[in-house]
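Only one protein chain is missing; all other protein chains are in place.
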Amino acid sequence: MKRSRMTAVAVLASLLALPAAAGDTVAFTGATLHPVSAPPVAGTLLVEDGKIVAAGPEVAVPAGARTVELAGKHVYPSLIHPYSALGLIEISSVRGTVDASEIGELNANIRAEVAFHADSELLPVAMSGGILVANVAPRGGLFRGTSALMRLDGWNWQDMTLAAPVGMHLAFPRVAGGDDDNDDNDNDKALELLDDTLADARAYDQARRAAEAGTAPAIAIDPKLEALRPLLAGELPLFVHADEKKQIEAALDWAEEEGFTNLVLITGPNARYLAGRLAEEEVPVVLNGVLLRPERSWEPYDSSYGAAAELHAAGVRFCIGDGGSTFEAANARNLPFHAAMAAAFGLPREVALRSVTLSAAEILGMGERLGSLEPGKDATFIVTDGDPLEIVTRIEAAWLEGREVDLSRDRQKRLYDRYRNRPAPAR
Amino acid sequence: MKGWIAAAALAVCAAPAAAGPPQVHALTGVRIVTAPGQVVESGTVVLRDGVIEAAGAAVEPPADARLWDREGLTVYAGLIEPYSVRALPEAGDGEPPQAGHPSALVRPETDVTAWAAKADSFRKLREAGFTTAVVAPAGGLFRGRGVLMNLGDGPAGDNLLRRDVAQYASFDSAAFQGGYPSSLMGAVALFRQALLDAAWYQTAQAAWSANPAQPRPAQSTALAALAGVAAGRQPLVIESGDLLGSLRIAGLANELSLDVWLVGNGEEYQTLEPIAAAGLPHLLPVAFPKEPKAPEPDDLQTGLSELRHWDEAPANPARLIGAGVRVALTAHGLPEPKQLHPNLARAIEAGLTAEQALAALTTVPAAMLGIADRAGTVEPGKMANLVVVDGELFTKDAKLREVWIDGRRFELKESKPPEVEPAGTWELVVEAGEGQRIPITLTLAGAAPSLTGSVSAQGQVIELASAEVSGAEVEVSFDGAGFGMPGTISFTLEIAGDTAEGSGMSPSGPFTLSGTRTATPEDAS
Partner (left out) sequence: MSLVSRPLTCAAALLAALLGALPLAAQGDPSFWRNQPPEQPAAVVVRNATIWTSGPAGRLEGADLLVRSGRIVEVGPGLEAPTGALEIDATGKHVTPGLVDAHNHSAITGGVNEGTDIVTAEVRIADVIDSRSINLYWQLAGGLTTANLLHGSANAIGGQSAVIKLRWGGTPEELLMREAPQAIKFALGENPKQSNWNVDERRYPQTRMGVEQVIRAEFQAALDYRREWQEHRSGRSRDRVPLRRDLRLEAVVEILEGKRDVHSHSYRADEILMLMRVAEDHGFRVKCFQHVLEGYKVADELAAHGAGASTFSDWWAYKYEVIDAIPYNGALMAERGVLVSFNSDDSELARRMNLEAAKAVRYGGLSETAALELVTINPARQIGAGEWIGSLEPGKHADFVVWSGSPLSTYSIVEQTWIDGRRYFDRAHDLEYRQVVAAERAALLAKVRASKEPPPGEEGEDDEEAGAGTGEQPAEAPAEPPAEEPEPEEPQEPPAATRPAARRLP
């Protein structure tokens, strides 16, 4: 009597879920490949040792290679979340499950990866939505610490860390008399603190270098200032958070003055007011808040929807995030729909797709490994029945560095299966 | 009681009114605006014992009149302020409401009369040309009853025209006190229930009086005070807050058959039709939106609706009156009542006629308040309430010279740049009629033009309501209640170095005073 509930996904998974072993070569055939870096093409994706070795119509399947037949399916690179609290938060109203935000202003030494909860129920749900990799960032304070690019599948944070540190996060102080008229002098204090901290860090760095060179005595290690040294050395990108127009302008001016050139701006739809400058100064942007309502009642109703198109038209390099709040970690899976809304309001579709794949990888400094289906890149991709920017599309399988992800670990799917089979109650 | 001693001491200056100078005056050669739109280019106004005896071109001053040459000036009927809100002292902690409503927001039984003349509010209203005002209580949902008064000095009884003019209400959330209600919809629900209860209370009390052999309904001063409002007999004046408030209140007035007067909000022009259709009279503030902060060309923070409102709001009085709404204007909401005139000048630029403005400040409120037979125009038989102006009312540079209230003259001095710093301690002697001499001590602190301080006599110390320096003079006013004379006591001192002399007015009559400065703030430090 029991109706078979196996979906296409489950069939596929049961047939093909073999562990990727070293030296293993797998050919994914029959699908339409969406390399992102190039137009879609029907062809074969060849994966060896977790890396893509070939992708295209002319790819020959080597002898001994396993073949995964994907007729009628589509293969896309994994979606990449550029700014998330995944793994740091479980249930926002239950304090014990929240590790997203540290107190204090100077948290440069905070590292996101060490609190990344490998068994968070949120992670498989995000992967079911096609997101296998996320830049997980700490919050709280002026210098918030460093983010880490995390695989969402694995056994513990160490083996899930794809790259760390990705960048130092700085919440740029809001500007007095800014867009929303906060003339609170806390802002000035925050700016002062920022300048003082930087001056301290430079003095500290100088003393440390002198000590290392043996030209001065050793000094006591200050973990917070120590953590700023790679930033001063230009070895670590600075991720500056600024949302208001004046705040963004002030942040850009400040970064220029201080000589921070390895800069990423994490921002919202107000960035459209500065599209020209951002393009000219070649500042890469993580655009959050595509789905926000206009911040001001006089703005066009679609001003946030259309912000990405404006950035694109001006020539800004950007990727798209979600709303940016920790609240949204549970629905990180909706990331592609933010990009889709930008496409509905003027962003070319291929740019929208790129904004949650290759552009994100590039801006996070992982353009060599992620974001497209190109030889040499990680075999981190998803199999779908259509355009992943369409909500009605289903993500059917996912491969992380050549290893298939078990999407049935998703708690929501398990509850679905359990209750879908609940017998009708006796009445 | 010390108050009693002080009162006894000062009361001797209370010579009977009849003993004062004759109260017959004639303003001659004056341009008379007898009523909105009716002008006598040059004529005489005769006042006798607080009443206008005659006014017109052909009027001859009577033989016993004191003559006031007012050539080149214009006299209008004294303006009527329909909504002057007075904050009442907080009820003492733990003081149980006397059979009031369980919600502290429902205090309709409050009677503002005792506090009406406090502070220097009357003086400020006079400076704007008002001679009569309704004083209404502040704070709460049902705030209590208002009182109609002339704005003269002296005891409340002399100025009182009508008590219990109307009931006052507001849905302003600022009054919420932490319990129910915490929301606007909760306040509306409480409003509705309280009025239902008031209607019920009347029938319940009547039924029990007729038949006491049944459980006795509890007494409630609050519900009793709301009876007239609930029955639609007494006007209920409600602050609308904003345009939505106006529409909401119009709906409630209709639903509950109330006689509502709306305190306007300045946004009425945005949707005139339903406002006009509701037909509620308006007490309309002439307050306009603050000018937006100096914006940069690429400013983001100033909203378009804010800009439009700033641009269009001065047209609101004209549009509302033009739509057929009965409008009495009020200085409520202005930082100073005097601001009325420049603001009205803007409203007139934006389409209001001077005639409409005058009517909305004289004849319309007089009719609404039921005193059209004795106020609002310069006609024989009306109260001798006038305002005399150099120029035209409602212009930016109108110079208000004097008001007359019940036939008594109040000079309106323009404040001049301060020439003296009167801070310090002054030992003064008050001389009233019949050789009475009362020593008082005046202590002033701060710097010109506005100081603070106190006055003490017979061991009784009273804080000053105001002490304003103009030129070499300081004008002081305070509440006379502490000296057993409810009403305002005020005097003006001319300062020359450390000596001062001047004259003043108390509820008991005029007096003179003089004395010297015995200490300066430097001495104290």
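Worth pointing out:
The first chain written gets the first letter, and so on, giving A and B; residue counts start at 1 in each chain.
Assume a contact is a pair of C-beta atoms (placed from the backbone, for glycine too) under 8 Å apart; a residue touches a chain by one contact, two chains touch by 3 or more.
Remember, predicted model here, so these are calculated numbers, not experimental data.
Which of B:T271, B:S415 or B:T499 touches the hidden chain is settled by the complete complex: it is B:T271. The missing chain, though absent from the display, is touched by one residue of A:D24, A:E90, A:E249 or A:D406; that residue is A:E90.
Here the missing chain is touched by one residue of A:G268, A:P284, A:G371 or A:G402, and it is A:G268.
Within the complete assembly, A:M341 is the residue of A:A250, A:M341 or A:A398 that touches the hidden chain.
Mapped onto chain A, the interface with the missing chain covers residues 83, 90-94, 101, 121-122, 139-140, 171-172, 174, 180, 241-244, 266-269, 286, 288-289, 291-298, 300-302, 321, 323-328, 330-331, 333-334, 337, 340-341, 343-345, 349, 389-394, 412, 415-416, 419-420, 422, 424-425, 427. Against the chain not shown here, chain B presents residues 171-174, 176, 179-189, 192-193, 196-197, 200, 203-204, 207-208, 210-211, 214-215, 217, 241-245, 247-248, 251, 265-266, 270-274, 285-292, 294-295, 297, 299, 302, 304-308, 310-313, 333-335, 339, 342-343, 345-346, 396.
FYI, only the chains that are shown with their structure count from here on.
Once the centre of each chain is set as its mean CA position, chain A and chain B turn out to be 64 Å apart.
Chain A makes touch with chain B in their complex at residues 178-181, 245, 270, 273, 296-298.
Residues of chain B that touch chain A in their complex: 293, 298, 300-301, 303-305.
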